[in-house]
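Notes follow the structure.
The complex is shown incomplete by one protein chain, all other protein chains being positioned as in the whole.
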Amino acid sequence: MPLSLAFTAVGAALLSGLLPLVRPGSNAAARLIAFPLLGISGIFGMIAGGMALGNTQSDSIVLPVGLPWLHSHLQLDPLAGFFLAVVSLVTLVAAIYGPAYVREYEQGPQPLLPLTLFTGLFVAGMQLVLLAADAFSFMIAWELMSVTSYFLVAYQHQHEVNRRAAFIYLLMAQVGGLFILLGYGVLSGFGHGFDFAHMAAATLSPGWSSVAFLLAFVGFGMKAGVVPLHVWLPQAHPVAPSHISALMSGVMLKVAVYGFIRFSYDLLGGIHWQWGALVLFVGSASAILGVLYALMQHDLKRLLAYHSVENIGIIYMGLGLSMIFAGTGHQALAALGLIAALYHCLNHALFKSLLFFGAGVVLQQSHEHDLEKMGGLIRRLPVTATCFLVGCISISALPPFNGFVSEWLTFQTALQGPVLENNILGALIPVAAAVLALTGALAAACFVKVFGICFLGLPRSEKSAAATETTPGPLAGQIVLAVLCLLFGVLPTWTVGQLEHIARLFFPGGMPETTAHGWLWLTPVSSQVASYGAPLVLLGIGLAWVLAWLWMHPRRRRFPVRRAPAWDCGFGPLNARMQYTATAFTMPIRRIFRPVWPITESYRAPTAEEQGGRYQLKIGDWAWLKVYEPIGRLLLTTARRMAMIQGGNIRAYLAYSFFTLIVLLLVVSL
Amino acid sequence: MTLTQLPLAEQFVLTLAALILFTSFLLLAQSRIVSLIHTFAWQGALLFIATCLMALTSGRHHLFISAFMTLALKVFFIPWQLRRLVVRLDIRREVETVGNASLVMIGGGALVLFSYYVVLPIRELSFLATRNTIAISLAVILIGMLMIITRRKAVAQVIGFMSMENGLFFAAVVATYGMPMVVELGVAFDVLVAAILFGIFFFQLRSGIGSLDVDHLNRLHEVDR
Partner (left out) sequence: MKGWLLALVQTGLLAFGAPFLAGWVKWIKCRLQSRQGPPPWQPYRDLLRLFGKEVVVAEAASPIFRIAPYVVFSVTALACSVVPMVAIGLPTAAIADVIVLVGFFALGRFFLALAGMDVGTSFGGMGSSREMTIASLAEPAMLLGVFTLAMTVRSTNLASMIGYLIEQPFQLYPSFVFAAMGLVLVAVAETGRIPVDNPATHLELTMVHEAMILEFSGRHLALMEWGAMLKLMIYSVLLCNLFLPWGVAVDFAPLSLLIGLGAITLKLLLLGTALAVAETGLAKMRLFRVPQYLGLAFILCLLGMLSHVILEVN
């Protein structure tokens, strides 16, 4: 049953891409056909995913398509169901948000058709990755997802940056795909079969299983964007249309996380704690570097892209902890870590999509990419600003919103480090937790910057002063997500109860204590160790607010609020250029963490001819300078060397073929 | 054996051990030379208290001799001597920038964990309740070496050397109730002589290369660059 619903979802997504092709000339037709179908796909996917999440039995089917000797295996178990629900939820919201949003592109040079075509295929690809139960269909779906998203990134290909970003993205996606393929190769070699059931039954020596794990870790990490494989993210996300960025950042990265979980927990099994230590380390590095790089960005969507690196890092930290505990035989704690990671997947999908949608509205209404030119938008876009604020609070991991719950669960998992027999590891885990705390606090600083510079204060350019609120469609999409952010923050016990079904797949004991004390209390280990009553927190804040408000009430009548100019120190009226800028806001952090970024900074004092000084600040990415550029240079030099053999002489080419043939024959004869 | 089963005096020794480690970290991060000397004196004082406590609880009175030697040498004489040198060389106000301080501190933290890891098997040989502190003493020694490596100024390096000696002495006290008296006297004498020799060395260094920055000694390399 859930599987057939899921097929309907995939079908609807495919149709939403393909159906507009019948009337290729019309933008309106593309919009009116594609988005409703995408929405239907989202609804069916959510239902299917939700049903599968509750089912203990996994639903599977073998379709007679694919290779002659390998039919296409598809299945829907709780793990796939959860991710399917997340993907479909964001798809649904994107379908609500999209129609009004893409209107702007109708005036652009491109027709809408490629956008809707590849969006439909992209969503179908993601859903199929989740359904696939053999390596072949998985890789086909995976490549469908990668290649279609390449076209989406390259949609506005008249700009050179977009082409470059799309190329880098495609390159890295293909390299990552290669690693995944090799990982599956190792598994199928030992399992004597390409379907997941055979692979899961394979018995690997520790050496080979570590090799397979590393291949999958690099391959899926490339897509998920862990440091230092993250460089495509900040390039690709800013240039794609915003609802696509939301889908890519909000859910495509999650599909990579799904692949990683499926590969290492399900197919590989027998987790070693050393893998967990590696994942924890890489996760911590991604989290802290992601947020530090995000802090220095001024392009709103690029900043959000770096925050995806950070949040993927947090998810990987949860996974790493889970693997460490799984490798040392602490099943319940391993389940807790896994749930923390999955919960963060859900949360990140919600708030990151919300933020990208908000950023899309801001960009479209103010026609500014640069934070330094925004300001005061809360008065022009009140609803967007409120939703964006919810997103900011959630991503900064502040109670009572959803981001906090998953980080809190990660903290609680980390705090159980002392149960490990290995004291060194037990001491390093709290340090990782401190890194997580630093990440959370820096994220809060970053989003104070974003919201403060973008929405508060005085407008810094005429365009942002003239922005107007967007239409109901995009607003509704944002409001839905904002409400969900609050709901998943306030009802963590229910959510964790649902996620436990997934944990039970791998750790049959589950975590009996976590939800044992009713829907009010979340108690990860036991009620003695830690508890969090999220609904009560909301109630308490509300109660204190009401009390304060009532206490104020008589005074409010006697003294209504009077408006007056802000204090200007007696120097005359303030203007927008006197405000703190985004660069100024992050200056203390830039100075404290100086070695983290490659910074070139220059200042020219005002001269007689030129009024006003000139300050330039360029912030690069070490990963580019130290990892990718050397690799690129190496490749180019090698290619140039190799080019020597292409002399242009036809007889030389024939000679190559001849010698190849000779060598081959020799090899065959041996 | 966990901490809660120990008598209070031994808990106090453990706390002192942790504090000695803390002073090592302070030495590592301290950039002012006079404060460096003071911190070194404090480390000696903590060592003195710890040794006295060990002497009291174990009833081995020869430890008192070691303790008071520590007090006389490491709390008073050597800091006084160093301070006098600093005044005479007129480098009281000199501030040494510790290159990439946070990285050095992280290195220090890693050294502590490393010494804990290394000492795990050795620990089993000692039957004293305070054997857990052997890791701490090793960490003090290693951090002293790290300090010598990361510092440029000869005075700071000398203090690093002395704090290494502190670590050795502490290890001896907590692991085996101190070394034999002859050895201990010899070591104390060595330290004393070293302190005086270093004084002479400083002046030579200064008149030879015009500075106490040992990086200037790089000029003495053999290869032509």
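By written order: A and B. Residues from 1 in each chain.
Please note the rule applied: a residue touches a chain if its C-beta (ideal position, glycine included) is under 8 Å from a C-beta of that chain, and two chains touch if they have at least 3 such contacts.
Values in this document were obtained by computation on a predicted structure and should not be read as measured data.
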Among the options A:16, A:322 or A:396, the absent chain makes contact with A:396
Across A:448, A:486, A:505 or A:627, the one contacting the chain not displayed is A:448
Could you list which residues of chain B touch the chain missing from the display?
1-4, 8, 11-12, 14-15, 17-19, 21-22, 25, 29, 101-102, 105, 109, 112-113, 116, 132-133, 135-136
Across the whole complex, the chain not displayed is touched by chain A residues 375-376, 378-379, 389, 393, 396-399, 404, 408, 411-412, 414-415, 417-418, 423, 426-427, 430-431, 433-435, 437-438, 440-442, 444-445, 447-449, 451-453, 455-458, 521, 527-533, 536-537, 540-545, 547-549, 552, 555-556, 559, 561-568, 574, 576, 578-580, 584-589, 591-592
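Just so we're on the same page, only the chains that are shown with their structure count from here on.
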Can you check how far apart chain A and chain B are, centre to centre, with Cα atoms defining each centre and the answer in Å?
49
What does chain B use to touch chain A in their complex?
100, 113, 116-117
Provide the residue numbers of chain A that touch chain B in the complex, in ascending order.
423-424, 427-428, 595
